[in-house]
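Attaching a single structure in structure tokens format; questions to follow.
Missing here: one protein chain of the complex. Every other protein chain is in place.
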């Protein structure tokens, strides 16, 4: 008998989470219904609930990081069928949109609107969840990839690697990664996998520093030890770095970033900026407007292609995401303490994962 | 008999210009000595003298826009000889520098250091002037190009066109050009020559508006008629524009630019930013850091290749710079009133030119 | 009462065209049914019928160049409704495909498979025709664009302009366009609109030469006057050209193209190559494999975005396609003599158009 309702962990309102029951969503002709295999809470979920990042949402099921199994598909879906194990990107664009045709599928239909799970519709922390345009937005889980590792492909890997892509990291580049939570760590790994030479990782937590080293950081910088620009330019002998990837900090961190990057360099932001009216770029160091320092930031690209190609890095042993998974759970209900853990951020936490 | 001293119009000190005599500079093995054929003052010269843009310089001969004739060449110069008529770029990089090898020759040896004339050495408002690395920095004046038109290739054309290049204008793009002095006008022309569709030209002076239309602006926006973001988004029916080129305004204009550009769009600055601590980028409209709106600014590229290719546009009739040349003089001494005119900016002025 | 059958001009079999009646195709949830407003035959239709370019097809309605009116839309179509006037691209990709996500929508589902009309399904030479993924593949006809002009946006403009895009034409480039039928003429116009300087147009028909001049060709080269490489290098004084766009010729024309292009230059093909086992690249002139001469060819990109942006060039008066439309008809049945005319190629023919 077909399920008509399902349960999920939701934002009930500002500062308030809880379990609710909802009707199973309708599956359109191109869509799919999936049930999660492994799920992980994201700092974005924390922002959503406790910082009101998306405004006051009610009864919105949370979560956008999951590997899953297909339960049902629409009549026009060609490449997936019930029972298929899949990777699910956090960003599931509308592929017909003009934005997608321009290469900005993450903004299909409006700023950041390719992001649907736990934003404009229920997320993946439910018994089931709905996926729009399944052929374009799911990827088959390759043999041999662990379902917990696969959940890191939803957001952590593509966001971190997008930072390295936006920064156009090239062979031998000196790269600074500010912020070494899971996304920053993937920016370190992504920089190394694009050929970076020296990589400065800026962060203070020992566990994160240890994992940053594992992923190829050559220099660890702790902002508690003083101004990071001074520390980094001291280390380089005053030479500007090629690229800066911001995976942490706030609107003021751009000031530091511009002050350490070379002419022709790039400051690439993948960090959600929750407060402040303005990002500020220092005029003089920005070459009085003429220094060719590019400042850009962007949401990760979603969709199937990106998942398939990033999964190849796991399949071929180029990237091991298991060091990110510091805390493991094995019951669906555990997603609640896992989310709370993400909020409280224990010293040794990188990512909690719930294997179902 | 070889000339040992020469005369030129110099910045004597802050807020003070006058004619001085100097020793003829030594010509290194790769260098050339030229005498100007046509010269034009630039707003940068005004900034230098009356706003102290480069700090307090003494007895520095001004000017970086000229066509010229070669007077002497170093022993290793291969492609030029005395008597050759040449185009002289405002920016004359050190071509061996690592920066030039990276594609940023304008920053060879340091931020903006490819700019030498009237900055780190005497400029072109002298009987003669020195050109470093002549084979790499001069271009032969093609037959049929007027020497006054050629002087527009030193700075006005390459700077305006660089704005369109940085903005990566594509077929059918809607482009806003803020500021329609001579550089902004060339940004309009350069946008059209990269395939722009609709082009908004933002400025208030009737003469400039008229010439903006000539170069292909489809819509004229006067900032005196209200907020330019509102005016432009009204005109587009609320649709964001593809690219914004800043050839005027100040550090605050970036706020407006980001508010009207689409996700995946580019804000390209070619305007000297003389004051203000920070360029400010509005956080929300910048997609909370994730909107893929690129903010970049840069000094024009110098050197021979750029001159040769831009000159082709004049040779083949793709671009007519004569509408820029609103005020003509014919004696060397006239460069002084011409410069003062650039400072006072008469209503119908775009560029004064002195033909020698 | 809803129409159940419709009439169209079809390829009945090899070397054989005729009118047939077919059932009106079903309109899927994302699709549309349209009726043509203006249609034009393409050389590809000629290849299909009389050269067997697509193999032996039976009862396939021909045509892929049309402007149209929407008759019916699927339940999930958001942006179009019956009665809307639209531009219809010749290439209508599957936007969810991995190929589209990689930027190669024209190859969605396989080599050239974004091309559906008169290839894998009935074309536009019918009372009605089916459009897949209407929101992604149709564009609203802007006010003031003539429906005949709009039909040139289906294939002629985007194919010619794609040639200039693949060739990465830049300010001042010297470009050779080989073949000046309608596509080649649009490659000339597209090169000029990307900033080309000198443009050599290679062709023999006086009418085409005249229109090539109109679109900005600076030099006309007739292959009947001798080897085109010699003619062109004579004209340049032996200097290699920057880019070559092949809109005519055959597999052997690449030999000539490589022989006249500079190191770092591009040979861009937009010409259907119907015969010959191999394209041949001359080893020595290709730098013994190391000359950085890029050889690339590609089918035009389809879809809505491309149509919208190219239409802007007509709306803003940057491009006038009316000189292409040398022969006009005004009855639906006239598409048959128009197609035969495309085959026989009268001296003064560029494109025939049927306005309905």
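Before moving on, here are some points about what is shown:
Order as written gives the chain letters A, B and C; numbering starts at 1 within each chain.
What we mean here is this: contacts are C-beta pairs under 8 Å (C-beta built on N, C-alpha and C of every residue); 3 or more make two chains touch, one makes a residue touch a chain.
What you are looking at is a predicted structure, and each value in this text was computed from that prediction instead of being measured.
Though it is not drawn, the left-out chain touches A, B, C in the full complex.
Only one residue in the set C:12, C:120, C:235 or C:251 touches the chain that does not appear here, and it is C:251.
Annotation: of C:81, C:292 or C:331, C:292 touches the absent chain (contact as defined above). Note that of C:40, C:271 or C:306, the residue touching the chain absent from this view is C:271. For the chain missing from the display, the contacting residue among B:96, B:227 or B:275 is B:96, taking the whole complex into account. Residues of chain C in contact with the chain left out of this view: 99, 102-104, 106-107, 111-112, 246, 251, 255, 263-264, 269-283, 286-299.
Across the interface with the omitted chain, chain A contributes residues 161, 165, 170-174, 190, 192-199, 216, 218, 308-313, 315-316, 318. For chain B, the residues touching the absent chain in the complete assembly are 28-30, 76, 95-98, 100-103, 105, 133, 135-137, 303-306, 308.
What we mean here is this: only the chains that are shown with their structure count from here on.
Summed over C-beta pairs in contact, the chain pair with the top total is A-B. Shown for chain B are the residues in touch with two or more other chains, of which there are none.
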